[in-house]
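Missing here is one protein chain; the remaining ones are kept as they sit in the complex.
After this line comes chain A, so read on.
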């Protein structure tokens, strides 16, 4: 899946999505672009749960996060986490992509930042080191809970399990420089804002 996201932080929606065999074979001709139509016609437990996650996220959105499935693939979500106030990440609009497979919610989705991050627990490729997405996962978590946890990770990094050694070191030893580096990513995060909402037409393949 990693090859999908190119260096320009484009949305994976327009590119090659992880294949969803059921849908691509059975409904390619009659595929609807309405989530709600899709929801009534599918029987897959994972997708039903994702519809519920989406309803909950839309009707009772936690502050500072947003997320929604791609119009043509409910297994692939785009999300935005707004940098929490009173942290170096304040005002950032950090884009992420969540990829679910059929075993959700018994397995966590794979979650990855599309925006460039400078954070002790985020790898250079955007993947993050967060216990609840690995060995502390629980099937009672939903998309809102995942995004809220990531949001709190931003202002409360865990320097003991560094995914970015330099960020971890600066966080411990040189807060001023750490803040400067983070703020640079905040400004960068505004620039790619237009590209993530829909798959951009330029990278759509025929």
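Simple rule for what comes next: contacts are C-beta pairs under 8 Å (C-beta built on N, C-alpha and C of every residue); 3 or more make two chains touch, one makes a residue touch a chain; residues count from 1.
We take it that contacts and distances are computed from a predicted model.
Selecting from "28S ribosomal protein S24, mitochondrial", "Uu.00g045710.m01.CDS01", "Anaphase-promoting complex subunit 11" or "Mediator of RNA polymerase II transcription subunit 17", the unshown chain of this assembly corresponds to "Anaphase-promoting complex subunit 11" (UniProt protein name). Among A:106, A:125 or A:161, only A:106 touches the chain that is left out of the view. Between the chain not shown and the residues A:49, A:116, A:155 or A:183, the one that touches is A:49. Interface residues of chain A facing the missing partner chain: 44-45, 48-49, 52-53, 56, 103, 105-107, 135, 137-140, 142.
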